[in-house]
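Structure provided below as structure tokens; questions to follow.
Missing here is one protein chain; the remaining ones are kept as they sit in the complex.
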Amino acid sequence: MAEITMVDAVRLALGRALEEDPNVLILGEDVGIDGGVFRATDGLVQRFGAARVRDTPLAESAIAGIAVGLAAQGFRPVAEIQFSGFIYPAIDQVASHAGRLRNRTRGRLTCPMVIRAPFGGGIHAPEHHSESLEALFAHIPGIRVVLPSSPARAYGLLLAAIRDPDPVIFLEPKRIYRAVTEAVADDGKALPLDRAFTLREGADVTLVTWGAMVKESLEAADALAEEGVAAEVIDLATLKPYDAEAVLGSVRRTGRCLIVHEAARTAGFGAEIAARIAEEALAELVAPVRRVTGFDTVMPMPKLEHAYMPSTERILEAAREVMAWA
Amino acid sequence: MAEITMVDAVRLALGRALEEDPNVLILGEDVGIDGGVFRATDGLVQRFGAARVRDTPLAESAIAGIAVGLAAQGFRPVAEIQFSGFIYPAIDQVASHAGRLRNRTRGRLTCPMVIRAPFGGGIHAPEHHSESLEALFAHIPGIRVVLPSSPARAYGLLLAAIRDPDPVIFLEPKRIYRAVTEAVADDGKALPLDRAFTLREGADVTLVTWGAMVKESLEAADALAEEGVAAEVIDLATLKPYDAEAVLGSVRRTGRCLIVHEAARTAGFGAEIAARIAEEALAELVAPVRRVTGFDTVMPMPKLEHAYMPSTERILEAAREVMAWA
Amino acid sequence: MSRRTEGERIAQFDIWSRGYLSPEGDLSDAAPDFAHDRGELVALYRAMLKTRALDEKAVALQRTGRLGTYASSLGQEAVSVGIGAAMRPTDVFLPSFREQGAQLWRGVTVVEALLYWGGYERGSNFSGPREDFPICVTVGAQFAHAAGVACALSMRGEDRVAVAVGGDGSTSKGDFYEALNFVGAWKLPAVFVINNNQWAISVRRGDQTAAATLAQKAIAAGLPGEQVDGCDVIAVRAAVAEAIARAAAGEGGTLIECVSYRLSDHTTADDASRYRDDAEVSAAWSLEPVRRLREHLVAAHGWTKDEEETFRTEIRDEIEAGAEAYLAAEPDPPTAMFDYLYAELPAALAWQRAMVDGGEDG
Partner (left out) sequence: MSRRTEGERIAQFDIWSRGYLSPEGDLSDAAPDFAHDRGELVALYRAMLKTRALDEKAVALQRTGRLGTYASSLGQEAVSVGIGAAMRPTDVFLPSFREQGAQLWRGVTVVEALLYWGGYERGSNFSGPREDFPICVTVGAQFAHAAGVACALSMRGEDRVAVAVGGDGSTSKGDFYEALNFVGAWKLPAVFVINNNQWAISVRRGDQTAAATLAQKAIAAGLPGEQVDGCDVIAVRAAVAEAIARAAAGEGGTLIECVSYRLSDHTTADDASRYRDDAEVSAAWSLEPVRRLREHLVAAHGWTKDEEETFRTEIRDEIEAGAEAYLAAEPDPPTAMFDYLYAELPAALAWQRAMVDGGEDG
């Protein structure tokens, strides 16, 4: 069992899916011979041929729309949008068609497609290469939204997404594409698409997060442990649907919750979690629910990126603050 | 001072803006001789000419992008998207360009544009004609999101939106375009773009809402009054930025809050309000914050539309439930 | 001397237009074989009559509050029926919202059509053409779906073809062009048909684009484009059939512009008198497709008053029966809005479904 990075795990899952199901195919800009700009599809066109691993013209709306047509015909297209900042033109096809085809035809036509896109900041990329748009998709009915945060979860969740009979937006936190390696067995085992992962248990405060911020959240939990505070860290992993029970159960035990995400604060998905807690675990709360998030600003260009990203320090400050409540 | 409907008020504000500022212009599908499918621009092409009231080819992305170019040149384009369900293709231009031009050029170029779109359900329209997408826009940095709910507020807020030096998404609740008439003076007075409107005062429970659901919320408040419950009804009116102080102040007094919106529940803007309350007014809450919203489903076609829309009855039930908390 | 140092013509493109049946009902010598077959023509005629009858009925139902907003295809029946007749049952149809003629031809029932426009999702669960796409309301999106369907068909090595239709307005959408470009780049078996009915609601064809023809938009994608008389069902059928044959033979896609005229309002929600002259409409009536085919049938094939009467009665009965079945349709339970959202409703949504279960109003 090899130690692999998250982007390796993505590639492993894609290869597995292509192998096990002849209806799986990959399409996107530069996914072929170039192997994707992050190499997530490296080697696949050589193994599976240019009919199943397809470089597309530069047209995100059509990429999504073509995936809808392929999926309606029983294929399982896995489309790559090169960076999530370029996914906006695909939203119409996702919201108006992919997420509706089954409902609109009362199950006659279905839409088993996946759109993968690297997301998030922190790699000093040019403008538009660092966006976090999970909240937009989480609001759209009829689809699923999944965000892995480790090699093993990337492998299992991507397999699940590809096998799922409905459209899935699969957002890959590119900042940690190569941050850690982990032993991942290529055993074809999928992970459930509606379960959060409790990465660390703790009785004092719950940290709910996803994507690359899992890293800072775990670092903050380490630091808190030294201060005698036991933080529970939950990687939500699937945002639509999301595992409210995992969050609520934890918050009912700890009475305190921080939600950490990189996306802009206002109407970010952190709001949904906090709202849910305010609806269903109010009585158990001993401190206000805090969101540690990106600001309501345009993601700055590289020189100020660090000032935008929620830091371990910002998480710690917020944690100390909620711990100060009796 | 004539008694006019909300769509009349929109037209009045547009005419006023065209009159007072030669840089204001209107563009969109069927906004010219047809006067818009809801007649919001009726008569304007006759008064101001086809150069300033422009029928466009059928292309929403370009409509938004052209507005960006016009705005950068000092015009104040007011673009109409015929129904908010057709606004998805314009999101890229809004999020990637309109909301960023000022920041990207450090103020050298700016983007004083408005996109108007009728939104929401309840008029038995075909598919895609009933969407509520305010939460998507509220998450996008650099723009404003405004939703009037009465003739007077439509007039004052639209004037403010057009005069504002930054991009504004102006969503008009078409279900109540003609629901009520109100005396509106064409006095050119704008309303502030960051103030909520308290439509009814009450000490027992706060109802926060916007758009067409203001109607049901007020009805529910009437019914509650008969049950001896004094509901405060707040029309949020501007979602980005939003008047958190108005909401928090009210909730601190009442200790109870219902948020009512027609859009899908998950990651809807109601979540933002509830999250904010959980962060800043937790201690004053005597009951969980409840959201009465559309379901996380595709907006049904007309025959089941009524089952989707939050009804006065659903608001009342939720209100009675929060009132049951001590 | 070299290409690089002199101005040189490097590409040349022609756009052709064809029509076989004149407004007066005269058939050109160039007409295809099937145009001489009484049975074939009668079938086309019947389908156009039926389409017109459905439109009439639907508009009447809407006017009396028993149907939702409806888009009549009055004057454009030849486009829709010509497409339907050209397609093979195994091909896949991706319609816009004004192509009921082709839908009926392909086996969508009158009830299903009315259910759709009456506001029931199940109207799109066609019992007949199971792989056909539902009506596409967002203008232009169907072209991308068609490219995807065509890609699927060709990947499976089938000789089937995806046929999508849109209006003149739809040719201004990025989706139309992006999809057309994919069809060219990937040599997909897809035929895009434009029902150029001269209007996109209130916007004239001439204000939609400066292109002299819509057919020439094919050139941007390296595809053949052709214009046909969209009031001539023979020409539409012939052109679409030829394009389908080419696509099925692996020769790639085609764009076909059918020049028609929208004799009705845009939809029942529209009032075209606000923006166009009666005179223009009256003039366009002289081109409409049903009468010219009838006149040709009478003159060349001895079509009788009796035959006409029988047809009209049969069609009326069929439409009436469909309308009655539609009016008697059982409502869907409110829970239906959850039951087809996902293959399996996520547990997280169970409580929402429970909320509407049983109650009419949640």
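Per-chain residue numbering starts at 1, and chain names A, B and C are given in the order in which the chains are listed.
FYI, a contact is a pair of C-beta atoms (placed from the backbone, for glycine too) under 8 Å apart; a residue touches a chain by one contact, two chains touch by 3 or more.
Only a predicted model underlies this, so the values are computations on that prediction, with no experimental measurement involved.
Note that of C:212, C:249 or C:327, the residue touching the chain absent from this view is C:212.
Summary of contacts with the chain left out: across C:51, C:138 or C:227, the touching residue is C:227.
In the complete assembly, the contact with the undisplayed chain comes from B:68, out of B:68, B:199 or B:260. The residue from C:178, C:270 or C:332 that touches the chain not shown here is C:178.
Taking the complete complex into account, C:7 is the one of C:7, C:157 or C:302 that touches the chain left out.
Taking the whole complex into account, chain A touches the unshown chain at residues 29-30, 32-35, 37, 55-59, 61-62, 85-86, 89, 124-129, 265, 295-298, 300-308, 311, 313-314. One chain of the complex is left out; on chain C, the residues touching it are 1-23, 26-28, 30, 172-175, 177-178, 181, 184-185, 187, 207-213, 215-217, 219-223, 227, 229, 232, 252. Chain B residues in contact with the hidden partner, per the touch definition given at the top, are 25, 51, 54, 56-57, 59, 61-62, 64-75, 77, 89, 92-93, 96-97, 101-110, 141-142, 164-166, 194, 241-244.
Note that in this section only the chains that are shown with their structure count from here on.
Relative to chain A, the chain whose mean Cα position lies farthest away is C. Computed centre separation for the pair chain A/chain B is 30 angstrom, with centres defined by C-alpha atoms.
Residues of chain B found to touch two or more other chains are 61, 85, 89, 127-128, 296-298.
Multi-chain contact residues of chain C, defined as those touching 2 or more other chains: 121, 138, 174-175, 336-337, 341, 349.
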